[in-house]
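See below for the structure under consideration.
Left out: one protein chain. Kept in place: all the others.
Moving on, here comes chain A:
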Amino acid sequence: MNRIFTASAVALIASLSAANAATEIQWWHAMGGELGAKVEEIAKNFNESQSDYVVVPSYKGNYVETMTAAIAAFRAKEQPAVVQVFEVGTGTMIAAQGAIYPVYQLMADNNEPFDPASYLPAVAGYYTDTDGNMLSMPFNSSTPIMYYNKTVFEKAGLDPNAPPKTWAEMEEASKKIVESGAATCGFTTGWISWIQTENLSAWHNVPIGTLENGFGGLDARLELNGPVQVKHWGNMKKWADEGLYKYAGPLGGDNAPPMFYSQECAMMMNSSGSRAAVVENSKDFELGYAMLPYYDDVEGAPQNSIIGGATLWVLQGRPAEEYAGVAKFFTYLSSPEVQADWHQVTGYLPITTAAYELSQEQGYYEANPGADTAIKQINLNPPTPNSKGLRFGNYVQVRTIIDEEFEALLGGSKDAQGALDAVVERGNKLIEEFQAQNQ
């Protein structure tokens, strides 16, 4: 007991003297496991690069838990200076004027050089207001791509170097795979909401909602019950019934990776950010990468895919010297070396053009074929109002509704049109509620 007391007293004194020497900056994040270790490393390297500031990263659980913790802390006036918020929380954060410190303003107030044009357009666009100002600091961005099992393709008599490009080819390949017995299912997917609904819409250049997918203001509403989405959901149900596709569960689709790793399903659409994990777990077969499939009868497809992942938001109400440190830290974080390293280790997108070019120079893409599929896909065409991203309030819950209605479709209680109409109706109710709360 005494020893514990002495130890904690020493720790307390040590932390007090550290606080005197340098300004502490709290950074709450949602990166567990290996990603978390990488975050710690970035903070450590920054802290060693200068002596005025100490960035203290704390893991606060998954994205939802981290955001909830930060909001609760703000209400209790105990907020961290920097918090990592996932892309669907963007609408909530932007609406919280008075709680957030927009990044472009933070950088200007502290005389830090900051050029929004140096970021990849598909990344920066998602977090920029209608006047072109960047509101949060891009950190980990990813986009869905298709992983496929070349070994199974060969067994099924398919060309392992020609993955399906369109959904028609997807269906045909899946049929061959299942009928030949090379695998028991053609494909599976993570994220019904993000990949098979939101990205599907952007990829075919059709709107997710009004007012440029919600970028234009709080009175935007969902409209993702158009013909492209209805056709695709209808097909997914048909393919599920035929055994070509297997549903992997709500949210991120936890069962998708195990089904792909165990070679039960030959193809999987999932985040490019899970590339490292997929490579690690697919040593029993040859792995291939491809862009998302599209319907070739839709004009304008393929357009470009949209991103997911998270950005760093700065919260108001901390002492001014902390914000000076945050600005310095953001400059460090977006430097090409730090970004290229983060991109190459984790599989997240390089968020700046400079980091992408540095990775090219270092020969990373020659050594890791397929690692640039995601970048090529988001850069395929300049983003349109339909493919910039989306911005709605209460969107975390809207995503849950998308999952529920998709489950209702699979269960047979609704058809594709009915399910998507219900998504729009129920989702818009939440979005209206959000508008009422924030006006």
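Throughout what follows, contacts are C-beta pairs under 8 Å (C-beta built on N, C-alpha and C of every residue); 3 or more make two chains touch, one makes a residue touch a chain; residues count from 1.
Everything that follows uses one rule, which is that contacts and distances are computed from a predicted model.
K.L.:
Just go with whichever of "AzlD domain-containing protein", "Aromatic-ring-hydroxylating dioxygenase subunit beta", "sn-glycerol-3-phosphate transport system permease protein UgpA" or "Penicillin-binding protein 2" UniProt uses as the name of the absent chain.
P.N.:
When "AzlD domain-containing protein", "Aromatic-ring-hydroxylating dioxygenase subunit beta", "sn-glycerol-3-phosphate transport system permease protein UgpA" or "Penicillin-binding protein 2" are compared with UniProt, the left-out chain turns out to be "sn-glycerol-3-phosphate transport system permease protein UgpA".
K.L.:
Which candidate, A:Ala22, A:Val56 or A:Ala95, sits in contact with the chain we can't see?
P.N.:
In the complete complex, the chain left out is touched by residue A:Ala95.
K.L.:
Out of A:Gly36, A:Gly249 or A:Gly300, which residue would touch the omitted chain in the full complex?
P.N.:
Considering the complete complex, A:Gly249 is the one touching the chain left out.
K.L.:
State which residues belonging to chain A touch the missing partner chain.
P.N.:
64, 68, 71, 74-75, 92, 95-99, 247-251, 255, 258-259, 262, 264, 394, 396-397, 400, 403-405, 407-408, 410-411, 413, 426, 430, 433, 436-439
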